Every structure is written in structure tokens, then in C-alpha cells.
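Can you keep this structure in mind? I'll have questions shortly.
A single protein chain has been removed from this complex, and every other one stays in its place.
So, chain A:
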């Protein structure tokens, strides 16, 4: 996407400078890219007047949408797009032709699969199915002469339906196919397909299950092929962004997934731009994490990775982390935070989390500021947090109450005074020896094995 500054001035320029859509698109499915494009298009529409601000750009996006969907079977929509682009009233005949073709194909597959679908809906059949796929297939073959071709037809039908934008049905088909098929490759494809379907139908619970399945296949089946593993992991990382920012419960497992050695290496090696999302996810996760220890560790990791990747990837979000946690340059961090907010507001995934992020980031600044300083002037702090004096005071009081910081406000001097008790030696000794017993037990168990 070209980064033409729009009427909105700097903010839009910042947003478009750090637009990740082209990079993300490489690793997403056509259908998954579509929402991103929709979002980009909607960004151009002025909220109040509903007018499109940048005609050329809008056209560009429409063109992109068209070429994106051209290969899919969503013929009606594509035809409309085409008309819009070319300024035609009636779509050309070829679209109708194609539609016809798709229809006939759909019918053909439906016919082929009708029997097996019917079978699978019958209770007496379903009750006879076991967890052993081979045995199931044997059983179906024997009792109801289901052939391998019929099973494969399920897969094809699913594929076609997905291509037509009929995600819910496609998901169903693929699920059935997966239950029966013994072809590992196709099962893997079906799992990916189902993941896409669930994401597109916003069925996050199942999407998470599928995600987990895909992850397992990657870890187990591709362990002999590091390159394919890398590619698959890259794709999975991108796909996982959908549930990560849209489904609260998905957050922790996906963060855990990202920080897994294999995936963090993938991100570092192949797609460092994911770091933006990772940083935002980690920072906004601060209050929610059940275990503050994990959050701290993640924070530490992300700082390290941001630092390592600084030569390869930078945007306001990572620069914010860099300034705050590596250079301890609070002014710079403040500047980057402003920019980062703009970036977040222009990002499909992060839009909803912008406020959350800013709030958490402020906490973070304050936290590390307090850690280092013994006395802070209130005035200075309010400027730093971008609030007026009264609001800042309130904010700090709330903060002190929430986080149980050992700090007091000296109103006469206009300062916040921090009390840093030195960590006790006894405490240190206890910390160091705490895990010893457990670890020894584990060791013991391992030896006994």
C-alpha cells in the first residue's frame, strides 16, 4: 500500500507508514485477507459524513479486492465488484457462466456426497462408529458400501463451499471428512480449512480447538522437514492473530503458543512484524494475567526479542518498548506511545485494543519510573503521562491503591516519594532455595524411572 499522506495529516501517514496488511497478506488465506481489505477501505470513509476521502486509494482497494476474490467462487460478489470497478450496469456474461458452472459442480458434489451425509445423520450408523478410523471405514464399506471416493468427495465439496463463501457448511463437510478419512495429508488440509472457516464465522471456541490441532500436526508430522515446519508455523502465527485479539479466552493459550521456542524463533526469523501484535498482547495482558509471574517473564522475553530484532523490524510499538525498557529514555517512550496509538487505531486487529494499550503502557512507564526514582515531581509526571495535574494526581492515587506501590504523595512539595526497601538478604536466600525441593523430587522421579 502506498503511503500517501491524506487530509487527516500525520496520523494517517503514521498509520499507513506502518501498515502491515501487505506483509500479513502473504501468509493469510484469500478469504482471511478480505476482512483486512474491508477494514482498510472503511478507514478511508469519513465517520461523520460517510464520504470517501481518497478516491484513488479507494479505487485501488476495490481493485485489490477484485483481484483477490477473482479466483474464488463467490461469483455474485465478484461480478458486483467488477461492475463497480468498470462502471458497468450489468455484469458481463462470463460471470453468469461461471456461476452456472459453480452451481453444477456444487450439485454434482452434493449428489456424490448425499449418501454418506445421510448415513452420517442416521443414529444407528453413528453409534457404531468408534475412534479407530480404519475400522470405521471398514464398517461403512461393509455395511453401507461407502467408498473412498465418496469420502474424498466430502473434502471436495467442503473446499468448493469454502470457496463460495459458504463457511459454515464447509466447516461441517470438512469435519465429516476428517472423521472418516485416513489420508493424513488431506486431513491436515481439512484441519487448516476448518480453522479458516471457524475464524470467518467467528466461532472462536472451535477455532481454538482447530488451532491446537494444526499446531499438533505441525509439531509431529513436519518434524523431519524444518523448512515446511517454518512455513506452516508462520502461517499459523498469522492466523492465530484473529482469535488472539477477538476472543478473550484465546489470549493466554495463544500467547503461550507464541512464546513457545519454535514459534518465537519462527517469528524472529521469518516474520518479525508479528512482534507488534505480540508486544501489544503482552502489554495489555498485564492486569488480566492470572499469574503475574508469567506476565513478568513474558515481558522480559519480549524486551529481549525486541532488542534482538531492532535491526530488522521497528515500529512505534516496538520502539516504545525499546525506549522504555532498554534505554530508559522516558521522554522518547512518551513520544513513541503517541505514535503507537495512531498505529493501533489504523490496525485491523489492534483497533479495539488501542485504549487498553495506552492505559497499560502508562502503567508500565510509571512502574519503571517509580522503580528508578526516589522522588518525582507531580507536575513533571503529569506532563509525562499526558494528563493535567489534578487528573494525574487522581490517576496516581488510584495506581498506588491498585498496585500497592510503596509510595506517598507529598502535597506540599508537589512530589511523589517512593520508598524502596532494599531486598532483604534472607528473602534472597529463600528465593534461591525455594525450588530446590521440587526440583530434587523431579530428579528423583526421573532417576527412579
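What we mean here is this: a contact is a pair of C-beta atoms (placed from the backbone, for glycine too) under 8 Å apart; a residue touches a chain by one contact, two chains touch by 3 or more; residues count from 1.
One rule holds for everything that comes next: contacts and distances are computed from a predicted model.
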| item | value |
| --- | --- |
| Per UniProt record, name of the chain withheld from view ["Vacuolar protein sorting-associated protein 8 homolog", "GPI mannosyltransferase 1", "Eukaryotic translation initiation factor 3 subunit C" or "Cytochrome b"] | "Eukaryotic translation initiation factor 3 subunit C" |
| Sole residue of A:294, A:338 or A:418 that reaches the chain not shown, by the stated touch rule | A:418 |
| Chain not shown: contacting residue from A:38, A:84, A:118 or A:312 | A:312 |
| Option from A:101, A:375, A:394 or A:408 whose C-beta touches the chain left out | A:375 |
| Chain A residues that touch the omitted chain in the full complex | 259-261, 264-265, 268-269, 300-301, 304-305, 307-308, 311-312, 326-329, 331, 368, 371-377, 380, 413, 415, 418, 420, 422, 425, 428-429, 432-433, 435-436, 439-440, 442-443, 445-447, 449 |
